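Sharing a structure, written as structure tokens. Questions coming.
With one protein chain held back, the other chains of the complex are shown just where they sit.
To keep things simple, chains are lettered A and B as they appear, and every chain counts its residues starting from 1.
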Amino acid sequence: MGLIPKDVRFFELFERDAANVYQGAIELEAMLEHPDEFEERLKSITNLEHEGDIITHEIMDRLNRTFVTPIDREDIHALAGGLDDILDYIEATADRMHLYKINVPTPEVKELASILTQAVEQICLAVKDLRDLRRARRIMDRGIEINRLENEGDRISRAALARIFDECVDPVDAIKWKEIYEHIETAIDKCEDIANVMETVVVKHA
Amino acid sequence: MGLIPKDVRFFELFERDAANVYQGAIELEAMLEHPDEFEERLKSITNLEHEGDIITHEIMDRLNRTFVTPIDREDIHALAGGLDDILDYIEATADRMHLYKINVPTPEVKELASILTQAVEQICLAVKDLRDLRRARRIMDRGIEINRLENEGDRISRAALARIFDECVDPVDAIKWKEIYEHIETAIDKCEDIANVMETVVVKHA
Partner (left out) sequence: MGLIPKDVRFFELFERDAANVYQGAIELEAMLEHPDEFEERLKSITNLEHEGDIITHEIMDRLNRTFVTPIDREDIHALAGGLDDILDYIEATADRMHLYKINVPTPEVKELASILTQAVEQICLAVKDLRDLRRARRIMDRGIEINRLENEGDRISRAALARIFDECVDPVDAIKWKEIYEHIETAIDKCEDIANVMETVVVKHA
């Protein structure tokens, strides 16, 4: 077992992990489009979350057993942790929608789910480029796009919050929606954190 | 001053720290069983939290002055920080119960406090086993049990949340209980984080 095969394996794991998170984002969007499939979609997300835990565990285990890593240990840790976080918040969003028996998703929550999917897609693409750091420019560009998406998400969730508080007849609905918007916004924020880690990796290898 | 005495001291500090957190969990349970002793129990928890701060400080100070540590520096940091966090959330839970003048604890908050005590007990036992990493299997088993307790806690707090929103006449009560359930659930989550760190330590020494 030489050094190269190990390297490749870390990148493979990150790609699988990112693709799994992407699947979760897709399921969340589908759930919001088809409220009649709520329970079924939530179950898929929970399964993806378990699958993600297994991949994270595999990355951490490999990290603890590997002496020389292709990128810094702290960055591997941050990437794996960040991907895990995104899926956790996707699950929390879906779970709260279900728990609070919200059958009519707002336009804003759908827009936020779409932004999240787009941000995770950028992460999937950037992770692929980590294998060859000569593609640094492309990783940086994905980071800029994720940043743009995060700002857009922020704008939407702020407007959504203002709208709940202006229009909500029932304060309990305000509490529920506030939590849901916060979870999905946190998922998008975590995409930006991951983009920052990848930028750090690129700078270190420049 | 050789290497071995230093090692032992770290483990002693962790055992004292975990025992102190356990005392906090016991006090929280007692507080919920005897609402007439609320203020007195809250004072005990605050004192334990100060005691915990002193132990954390001692661990960090020792860490900063020690060159070779028995387990990785980052893991010592994570364990001390995690134990500190549990007690902070125990205090936050107790404090909010008092601040919000909640005199009738729900059955769910009592169940959650009991789960927390059981999880902290597992941590106390696992920390003792850290001294001798040939007991790796036992540490792993404690982790599995803490994971089971965390899932159980999650189930209870979700049901509790659903119930508040279904039954609460007063939305202000919903806000208060939501915060309390979140604090106690976070305390339980932190137990799981600590179990993960201990698992990492075991894997590294395997």
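In this text, a contact is a pair of C-beta atoms (placed from the backbone, for glycine too) under 8 Å apart; a residue touches a chain by one contact, two chains touch by 3 or more.
All of these numbers come straight from a predicted model, not from anything done at the bench.
The chain omitted from view is touched by exactly one of A:L28, A:L42 or A:I175, namely A:I175.
Among B:M60, B:L125, B:A162 or B:V203, the one in contact with the hidden chain is B:M60.
In the full complex, subunit A makes contact with the omitted chain through residues 158, 161-162, 165, 168, 171, 174-175, 178, 200, 203-204. By the touch criterion stated above, the residues of subunit B touching the omitted chain are 60-61, 64-65, 95, 99-100, 170-172, 175-176.
We take it that only the chains that are shown with their structure count from here on.
Note: Cα superposition of subunit A onto subunit B, rotation of 120 degrees, nearest 5.
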